[in-house]
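This is the structure, below, for whatever I ask next.
The complex appears here without one of its protein chains, the remainder shown in place.
So, subunit A:
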Amino acid sequence: MERQVLDIFQWVWGSHWDAVWGVVEPVWPLVWTLVKIFLIIAPLMLCVAYLTLAERKVIGAMQVRLGPNRVGPAGYLQPIADGLKLLFKEVIVPSQANTVLYILAPILSLATALAAWAVVPFGETLVLANVDAGLLYIMAITSMGVYGVIIAGWATNSKYAFLGSMRSAAQIVAYEIAMGFALVTVLMVSGSLNMNEIVMQQGSGWFADKGWSILSWNWIPLFPMFIVYLISGVAETNRAPFDVVEGESEIVAGHMIEYSGMAFALFFLAEYANMILVSALVATMFLGGWLSPVGFLPNGLHWLFLKVCFVLFLFLWFRATFPRYRYDQIMRLGWKVFIPLTIVWLVLIGAWMMSPLSIWK
C-alpha cells in the first residue's frame, strides 16, 4: 500500500517530486506509521461511538422498548450528540483530589485500550506491527489497563471511588491469570506468538483442506478455553454481569464517580474500546481472525469485522440477560473454577499434542 501512496504523490507533484522527496524522506517512516495509526484509530473511534448506540438499541429491543430514536433519522445521530454534550461540559476536579493523577487516570485507561491494537492483524499483510512476540505484547498492554482504574479511584480521594478501584484491582488480577493460561494454550497449538501466524495456523488442517475452515478454527479443539477467555474478557472489561466495579446500586459509579465532561468521556471511550479489543482478540485467537469460514469465499477484513460484531453482540446480550454477580462469587469463579480448569486443560492439550492423535502437525 505504501508503494501506491508514494506513486500517487509522485504523480501529483510531477517534476518537483525529487526535490520534495529529498525533504520528506528522512521523516517518511514516521509519517507513514502515523498515517497507519490514524487509519486504525479513526474507524475504531467511530465504532466505539456507534457501539454505544447499538448497545442502547439492542438492549431496548430485548426489553421491548424502542431505544434512542429522537436525534437524527431513527436516532442514528445520538452518539454524536452525546459526544458533543460531554465535550462542552465542565471538567470538575474535587478540591481534595490529587490533580495530576486525577487527570492522568482517564488518559492512561484509553491509551492502553488503544495501544494493544498495534499487533491485531486485519489481513495477511494488514497489520501495524507484525512483531514476533505479538501475543505477549497484548498480554502486557492489557494487563496495564487496570492502572487507569486504580489511579482514578485513589486520586479522587473519595470512599466510593476507592472501593471501586479496590474491587477492580482484585477482579482484574484474578481473571488475568485464567486469561493468560487460555492464551498459553493458543500459543501452544499455534507454535508462535505472532498474531498473524496464529490466524494462519487456524486456516490449515483436515477440515480447512476440505473447504470448511470454520471447523478448523481454535474454538472447537480449545472450546473450554474459548469460553473461559470470553467470560474473563467480560470480567476484565468490567462489563455486566461482572460490573461490581461500578455497580450503580452499590457504589454508584465506582472509580468514575467524581469525573465529569471529557474526563468521564475518556473512561467511557476506554471501556468500549476495550470491549472491541477483547472481541477482536477472541475473533483472532479462537474464531480465525480475517479467515473466511468456508473455502469458496475469499478471506478478508470483512470477516474479522463480522466476527467482532458477533462477539460484541454477545457482550450486549449478557448485559441484558444476567443479573450482577455477587462479589465473593466473582472471586470464587475466577480463582477456584477458571484457574484449575485452564491448568487442567493446558496439561490435556500438551498431552494431546504429543500423542499420535495430534491434529496440529
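A few notes on this one:
The rule we apply is simple: contacts are C-beta pairs under 8 Å (C-beta built on N, C-alpha and C of every residue); 3 or more make two chains touch, one makes a residue touch a chain; residues count from 1.
Basically, contacts and distances are computed from a predicted model.
For the chain that does not appear here, its UniProt entry gives the protein name "NADH-quinone oxidoreductase subunit J", which is one of "Sarcosine oxidase subunit beta", "Spermidine/putrescine import ATP-binding protein PotA", "NADH-quinone oxidoreductase subunit J" or "TRAP transporter large permease protein". Only one of A:Ala54, A:Val91, A:Ala169 or A:Val184 touches the absent chain when the whole complex is considered: A:Ala169. Only one of the listed residues, A:Tyr102, A:Trp117 or A:Trp154, touches the absent chain: A:Trp154. Across A:Thr33, A:Thr99, A:Ser204 or A:Gln329, the residue that sits in touch with the chain not pictured is A:Gln329.
Within the set A:Leu53, A:Met139 or A:Leu316, the residue that contacts the chain not displayed is A:Met139.
Taking the complete complex into account, residues 101, 131-133, 136-137, 139-141, 143-144, 146-147, 150-151, 154, 162, 165-166, 169-170, 172-173, 176, 193, 328-329, 332 of subunit A touch the chain not shown.
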